[in-house]
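Before any comments, here is the structure.
Only one protein chain is missing from this complex, and each of the others stays in its spot.
On to chain A.
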């Protein structure tokens, strides 16, 4: 049953990927690939973001199941005890057959014989159970060893074979299969970084104004001479010198595009200044980013604060006072400065959180910005309703083609993609 459900989910995920890919096709409107090609290379076109998340999902699930005990396995010994306590002791060491105390009349021979027999049966049962339990433990241990060994081997393969030859290997069958088994935690960050890529570092026409703006900022604050990881205190003091008002007035000339780690620092510093002016009620930064009102920004900042507390709350690491709280705050804040046109949208915090768990702050920001820049992610994060409907429609085409019965059932019950696909898409990436 569980396996069946997993299979169906797997197929649905593939369909989603294909749908996404075909939408990329539709969007690019080049007409150079057919839809089936799009399906085949769906993940490739996306730089594999969906597939790579699945890698996490698989390993995550495995880890979880190992911890929680696989559902298909017999119940834990504890449960066994509780269930059988009335008539079956757990261990033979607890079984001692004693005669009645001397101050009571002795048992009749018949009764004593019966008790001895019962006692022997109990011992046999208990021994059997002990044996079974020992076998189960041994099997579990073996399985864990096997898993650890396979993870160890996978790490070697990733590090020695795949990562050095990423460009040629990433779309191979072997890599894909290995990916589906889950990326070992130690190489996850590297694989993600490569898979997402850093397209944004390439000069892009529509990105030029942002780049120029940020370059100006960098020049004026002479950040190029600073190291990117020089600490919180420095970023804070540097933020004080940022000349916000001049930014928009001199957007001319050619400047080299800043690299994203620097860009992260720049954006973070700007975000910090905003937070500060927001908390002190200052109006200094009122007129920047024409078109995005102060009220919007305020809402955005408030929202980030509110949502961080609701991001994987059970892990207790992203909440106020938790080890990753500031990192998550920084990345989301910096992103709203980097892309004020997108701003902060609910759901982003989960993606950033998953990235933070596997990458350092600047790399996580790069991965985050690039990932969100993929057409499908962008459509959903900008909540571009029209484009989302296109994705939904494409998904339905693939859904019907691959799982016609389930599709008919969904249709019959008016279960349309707008009801579940938004959440699924998010879940593929990160949630729960």
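One rule holds in what follows: contacts are C-beta pairs under 8 Å (C-beta built on N, C-alpha and C of every residue); 3 or more make two chains touch, one makes a residue touch a chain; residues count from 1.
As a working rule, contacts and distances are computed from a predicted model.
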{"item": "Chain excluded from display, named as in UniProt, from \"Probable metalloprotease ARX1\", \"DgyrCDS5427\", \"Ras-related protein Rab-2B\" or \"Mitochondrial intermembrane space import and assembly protein 40-B\"", "value": "\"Ras-related protein Rab-2B\""}
{"item": "From A:345, A:378, A:393 or A:406, residue that would touch the chain that is not displayed", "value": "A:345"}
{"item": "Touching residue (missing chain; options A:112, A:303, A:393 or A:406)", "value": "A:303"}
{"item": "Touch with the omitted chain, as defined above, among A:97, A:124, A:383 or A:408", "value": "A:383"}
{"item": "Touch residues of chain A, complete complex, unshown partner", "value": "299, 303, 306-307, 309-313, 319, 343, 345-347, 349, 382-383, 385, 388, 418-423, 426, 431-432"}
